[in-house]
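Below, a portion of the complex is reproduced, with chain positions unchanged.
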């Protein structure tokens, strides 16, 4: 197998297992990677619970959500989230859809979620909220069931790393798998801290644009830095799938 | 053994173990199925903690709560909850009684519990609250100790999937075991999200009648759909009782 | 060994392990039983973390807190809590001192903790709060370091099952070990539900005097009932010490 494809598949599996172990997904939720050789395809498990995903479960889909290679296994109903984002955002290489419950209060109240802890800087100073009812009415299943709905979601996401989906969950999109998993995990943590801080009824010190930018511009939290890789390895060890990590060449990591 | 009875007993055991593992029941709480061959009976464990229930623990009761077949093992004190609901609701094939603590604040304040996350759509736009004191006074044990009290509870439940029991817990009733377990698990999650959302003091986007109906009418969350079966299998794996799952014929599942 | 003494020692060990597993105690906190043959003594571990207590760790103390039988192992500093309660309350056979964090907010605000869920009926309609500073000033260690402080606490406890200790924890006292463990576990759960319910800002339906009395008078929650023994056995199984449970003669349990 092509080494880039092999690595991409490993990362999809590791991400599934990490997100399950960190309580970001349960039987629902999914994670994908853009195909490293065919940018008009993405790699995603067939309809399995993330905790149980293995290499063999990964299928290929076209950006309109059709399984390729004659794969007959049932796909996730909401695979259109992934396809539409890859179609719209050429910089994105990895997408997570999940339903972390700490984030949901922000999706149904108009109260904005916003980075206020340093570890969550990647969610930024603004997180858009997409409500399927705005365009598709109040008699939907709330699920993204077709590519039109996916495109509407992708439009709301715009150039952000994260969007909330009203009464439903999140969609996160980043240039690397390591980053998108980080966004999903820390969105939940940021939400917990923000809800607690709001109860004091005082002015909150959110992260400034400057702080968010410093942390986003190839700094400490870029995927090739030592700090962020350490978290990826830590999560994989906890999730019991460290055997899937590629051989690590420390010299390729920036030691910041 | 009749295959339908065998399957019903397996499902009662699996449901006990799932509800224990997902922290919906502890030493208290119970789950039953209507007998598939004798609709005037139901299947339920004798008075054991749900985490430890096995096939051998399942007994048969008449709808008035009397153990059948000369079974001398001590039954749950509150088995009348189950009998009265099966008696009143001919569509119901499975019942859960539990005390998830996240739901209890809604049972003692008049604050209505209401679906606001998509995964909890089955609890609906209205959840009735039954207070034993309304009819039986304020010197009861709060427990449903006889069939009259059970019938009063069943009357309050009406045609809903879920009722709260003031200062006590919940009773959930559905056409399938997979659905009733889902109602119990997601009632607790919905309660957590609703309590958090309410703290913002803003108008909350609850699920609309249309959204609830779309999701309830043989859609994504019907027991024979791929999505809901995936959750059932996931919970059973986590609870360590996947060996009790019947052989799965994927072709009988709708791949939505 | 005398069978009654053997049973009492087993129960002290089981209670230590249960309270540790249910997160009521950690390295701190302790549980004792009145000596069944010498009512002027009590049985308690030497200064070990409850999770690690075994039969061999149990020592005997006089009611003034002095280790007996020449036992040189270091005792818990706060053993005076136990002695003073046994001295004052002749009906009490078992005492727990713990620091469950959910209860602590009620100990420092004047907000009364009060039973509002059926499973916590034993904490009653009033829970007194003892503040060591009231009698001993604001330069104490907050710990009950001598028998005088213990007696002042016992006086505050009065005939209740539970008292809060301001900024510190709880003392619970009951006629049986099974009941006192139940009080400690459900005090924490009641506190969680009460804190959540209070956030709605509505009138709360607390348990009535009648409901508390029905449940306290040899009813469902007496130590010899099937229901309460089921919980005791469940907790012991979870804590990994079910081997210490005595042979169970089901016929001696009331099957309610």
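Here are some notes:
Each chain gets a letter, A, B and C, in the order it is written, and its residues are counted from 1.
Keep in mind that, in the parts below, contacts are C-beta pairs under 8 Å (C-beta built on N, C-alpha and C of every residue); 3 or more make two chains touch, one makes a residue touch a chain.
None of these values were measured; they are calculated from a predicted model.
For this homomeric complex the structure file specifies 4 copies in total, of which 3 are displayed in place.
In this section, only the chains that are shown with their structure count from here on.
Between chain A and chain C, the least number of touching-chain steps is 2. Rounded to whole angstrom units, the spacing between the C-alpha centres of chain A and chain C is 47. In this assembly, the C-alpha centroid of chain B lies 33 Å from the C-alpha centroid of chain C. Listed for chain B are residues 199, each touching two or more other chains. By the touch rule above, chain A contacts chain B in their complex via residues 26-28, 47-49, 51-52, 74-75, 77, 99, 101-102, 104-105, 108-111, 131, 133, 137-143, 166-169, 195, 198-199. In the complex of the two chains, the chain C residues touching chain B come out as 116-119, 121, 189, 192-193, 196-197, 199-200, 202-208, 210-211, 213-215, 219-220, 226-227, 230-231, 233-235, 237-238, 250, 253, 255-256.
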